[in-house]
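Provided herewith is a single structure, encoded as structure tokens, for subsequent inquiry.
With one protein chain withheld, the remaining protein chains of the complex are depicted in position.
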Amino acid sequence: MAAPFSIERTVIGFALLGLGVLWLLANAGRVDLLSALRTWWPLLLVLWGALELVAALSRKPARRGGS
Amino acid sequence: MKASKIGLLILVFGFGGIVETAWSVRQNIGFGPQGCRVLAGRFYGSSFTYDAKQTQSVPAGAAIEVTNAFGGVTVRAGDAGQVGIALRKVVFRPTEEQARAFADQVRIDAALEGNVLRIGTNRDELENRSESREVGFETHFELTVPPATAVTVRNEHGRVEVVDAASVDVTSSFDAVRVQRIAGAARLQSRHGDVLAEEIGGDLSLVARHGRVELRDVKGRATVDSEHGDVSAARTGGLVVRASFGDVGVEGVRGDLEVHSQHGPVTARDVSGAAKIEGSFGDARIAKIGADLRVEVAHGAIDVEDASAGVIAETSFADVTLARVGGAVQVKVAHGGVTARALEKGAQINASGEDVTIDGFRGEVRVEVERGGANLLPAGALTDPVWASASHGAVRLQVPPGSRFVLDATAQPGEVEVDVPGLVLTSTTAGTAKGEIGGGGASVHLQARNGEVRVQPATTAAAKNP
Partner (left out) sequence: MSTSPTVTEGVPTLPAPAATPAPPAPKLPKNPWLALVLSLFPGLGQVYNGQPAKAFVFFSAWVGSIYGSAEINPFPFAFLIPFVYLYNLIDAFRTASLINARSLGGLPAPEEEAFESPLWGGSLLVLGLLLLLNNLGWLHLAALARYWPVALIVAGGAFLYSAIQRRRVGDGIGRAPVSQETRDGGSL
């Protein structure tokens, strides 16, 4: 059974969204872009891991095919 | 696993790696967000210079704090009760009219907050404006402050000079720092610029990266942390130096000396107190030490002269040379030899790879050499215990007149040759010899494995003057 959504695309989407927001704030002089990126980039891994974990724990056992 | 997952993993870690690296570079190089803009070409082309002056009254004992970028800061002593501020603005614009229009917007910011006069410019404000963000301009301060003022300077991309102040605290990057005639303490941090500190009345703390460091006449205790630059210190109080990738040269320390050096030679001369030197990939040369000396070097030779007290020396892949040591000597050498002269209080030496030669010693001596020989010549009549062992090398002992000891010499395999007038052999077999001279006394034990043992009369001048 295929996943209802693509986890990779979701992660990339959030990454681009977050990068865009941070950059906008940096251009407005509200944040230092490099410091913010350096602090928060591991959230990508956290988000990706959480999505994978949820998907794995909610699946039915899938029979894997081979060739 | 899907290739897309692996691809995304590479992408995420690659992005994280780039961000971490960029952040680490910015932290270590020390320039702020403004520094990057030097590369944008704002400081090229035609420029125009304008001056502004201002005087500010200050209460007695007020401190001065200067913040600046892209320009020098010079602070000197002036009249009491007031601070003279001279600002030179250099504006990079194609026409004089444009430059003057911009220069009129650059102003001196001087505000007295409590007992601290804070001086700077409105550079941040100008650079945040979109219309002036791309204009290159330099701001050079020349300040005159009341005598005995505590001065703090934060600058980047400009020379800093502070003279005749009560104390000084300087943080600077990308240009030289010079502080002179400071009555009290000095705290200096510099990156990518040389540092000169002289005539400091109090303690000195210095952190330097990628620049040469020179200290002269520091009355208090000096602490130096330097990377990628030579360190030279003369006439200081107690001194602690941590250095890497640069030469360390120290002379005239009135107190204890501590040096931790990596990838650079260390030279120390005339230290009144104790000295502790640790180094790697660089030789250590020490002369005239007033108290105990401890030297540990990896991959570097050790050369010690005129040490009044004891010496502990340890090195590898290089030799140790000692001359005129007044206290007990302990030496450990891996893959190197030892050459020593005039040891007054005995020695304990472990070496491997090369010979150990002691020319003129007094006191108890213990020498153990692997893959090398031992050559021993006492400074006078031998009356103290000697224990010498060599493997794959010979043991040679020269005996001055007047010596009194009991001899036990063994060479297995090898031969023992004893030819000293007055030495009576009590037992000789193949490879061993026992006897005594002068009626017996201290124990002299000589042992060679795969080498010979030779006991001969001394013939050097040192042996003729017991």
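Per-chain numbering from 1; labels A and B assigned in written order.
We adopt the following convention: contacts are C-beta pairs under 8 Å (C-beta built on N, C-alpha and C of every residue); 3 or more make two chains touch, one makes a residue touch a chain.
Predicted model, so just to flag it, every value in this text is computed and none were measured.
Novice: Pick out which of B:K5, B:K345 or B:H445 touches the chain that's been left out of the picture.
Specialist: Of the candidates B:K5, B:K345 or B:H445, B:K5 is in touch with the missing chain.
Novice: May I ask which residue of B:G16, B:G353 or B:P385 touches the chain that does not appear here?
Specialist: The missing chain is touched by B:G16.
Novice: Considering the whole complex rather than only what is displayed, give the residues of subunit B touching the chain that is not shown.
Specialist: 1-7, 10-11, 14, 16
Novice: Could I get the residues of subunit A that touch the absent chain, sorted low to high?
Specialist: Missing-chain contacts on subunit A: residues 1-3, 38-57, 59, 61-67.
The rule is simple: only the chains that are shown with their structure count from here on.
Novice: Show which residues of subunit A lie in contact with subunit B when the two form their complex.
Specialist: Per the touch definition, subunit A meets subunit B at residues 8, 11-12, 15, 29, 32, 34-35, 37-38, 41-42, 44-45, 48.
Novice: Looking at the complex, which residues from subunit B come into contact with subunit A?
Specialist: 4-5, 7-8, 11-12, 15-16, 19-20, 22-23, 26, 33, 128
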